[in-house]
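Input: one structure, supplied below.
Every protein chain of the complex appears in place save one, which is left out.
Order of writing sets the labels: A and B. Residues in every chain begin at 1.
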Amino acid sequence: MTARIGVVTFPGSLDDRDTQRAIRLAGAEPVALWHKDKDLKQVDAVVLPGGFSYGDYLRAGAISRFSPVMDTVIEQAKAGLPVLGICNGFQVLTEAHLLPGAMLGNDHLHFICRDQKLRVENAETAWTGDYRAGQEIHIPLKNMDGRYVADEYTLDKLEAEGRVVFRYLDFNPNGSLRDIAGITNEAGNVVGLMPHPEHAVEPLIGTGRTDGLPFFTSILKKLVNA
Amino acid sequence: MARVVVDVMLKPEILDPQGQAVQRALPRLGFEGISDVRQGKRFELEVDGPVDEAALARIRDLAESFLANTVIEDFTVRVDEVAEAAK
Partner (left out) sequence: MSRTPLDTVEHAAATPDVELPWAELGLKKDEYERVVEILGRRPTGAELAMYSVMWSEHCSYKSSKVHLRQFGEKAPQSDALLVGIGENAGVVDVGQGYAVTFKVESHNHPSYVEPYQGAATGVGGIVRDIIAMGARPVAVVDPLRFGAADHPDTKRVLPGVVAGIGGYGNCLGLPNIGGEVVFDACYQGNPLVNAGAIGVMRHEDIHLAKASGAGNKVILYGARTGGDGIGGASILASETFDDAKPSKRPAVQVGDPFQEKLLIECTLEAFKEKLVVGIQDLGAAGLSCATSELASNGSGGMRVTLDDVPLRDSTLSPEEILMSESQERMCAVVEPEKVGRFLEICEKWDVIATVIGEVTDGDRLEIFWHGEKIVDVDPRTVAHDGPVYERPYARPDWQDALQADDANKLPRPETSEELKDQVLKLVASPNQASKKWITQQYDHFVQGNTVLAQPEDSGMIRVDEESGLGVAIATDGNGRYAKLDPYTGAQLALAEAYRNVATTGAKPLAVSDCLNFGSPEDPAVMWQFAEAVRGLADGCQQLGTPVTGGNVSLYNQTGEAAIHPTPVVAVLGVIDDVARRTPVAFQEEGQLIYLLGDTREEFGGSAWSQVVHDHLGGLPPAVDLERERLLAEILISASRDGMIDSAHDLSDGGLIQAVVESALLGGIGARLVVPDGLDAFTFLLSESAGRAIVAVPRSEEIRFTDMCGARGLPATRIGVVDGDTVEIQGEFSLSLEELRKAHEETIPALLA
């Protein structure tokens, strides 16, 4: 038995096909979801992929957040559906208020593409079970609007509740507060991060590491064992 | 038709690197005495029908839910007096 994991394509999504490949390589079944379609096709989990949906116009993720598919995703995420937002998907999740805080332009004002070192802070979420807390991994990062911000109260709360899932190590590539690279909601079913695990699933390709694969095996295990 | 202007600004406590970059360029261009620059967005909405309180209330809703992200941004809504006067 395997799991059906949906990948939403918004207009301007770029990493949707790559995410489908990563899901397939992890042994799950990728299911293409379309932004105009409220139907989630009976998937067990959803990934909002990276890209520049609607060209990042207005604010990154701000227009996609109001697409029909998101109505269902928001409703079901609140009911426990596992949702992973990668880069632009993370931006959509904050715009949709499924995750707290917001994303702003990088502090250095440039797009940045690099192999980024991260520390896994929380290995208990639906998407990080195959990592160890404290594990250091390398995942490609590429974004224009990757600066995570939230007010002090929210940041303290995230820290206290263990909801910071990933932190940038050695170098903060965008000015994110408290080096935050990824966070989760209270229930741990919704995770958002700026780096791109789907680009670190095959040796030879990209940075040549496979540190991103556990995202997809984690969720598969969780769903199959559920 | 009337025009309503929505100005969206980053909240004062949020870092604005674009505004800072503009400010840093000012002395090079010979503009002195400007201590801070913040960059924002201006939306011009052409409204059909009268701009009454009800219309403005709807636009405030629109601004709050869509044009601005109130986690990081403040906004103001006003009727464009010049466009009004020209009618």
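In the analysis below, a residue touches a chain if its C-beta (ideal position, glycine included) is under 8 Å from a C-beta of that chain, and two chains touch if they have at least 3 such contacts.
Quantities reported herein were computed from a predicted structural model and do not represent experimental measurements.
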item: Chains shown that the absent chain touches, full complex; value: A
item: Contact with the hidden chain (one of A:Phe52, A:Phe90 or A:Phe215); value: A:Phe52
item: Contact with the hidden chain (one of A:His97, A:Arg114 or A:Arg132); value: A:Arg114
item: Residues of subunit A (touch criterion as defined above) contacting the omitted chain; value: 11-12, 14-15, 17-18, 21-22, 50-52, 54-57, 110-114, 140, 142, 144, 196, 198-199, 201-202, 204-207
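Operating definition for what follows: only the chains that are shown with their structure count from here on.
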item: Separation of subunit A from subunit B, taking each centre as the mean of its C-alpha atoms, in whole Å; value: 31
item: Contact footprint of subunit B on subunit A as seen in their complex; value: 58-59, 62, 66, 94-95, 100-102, 104-109, 147, 149-151, 175
item: Residues of subunit B that touch subunit A when the two form their complex; value: 10, 13-15, 17-18, 21, 66-67, 69, 71-72
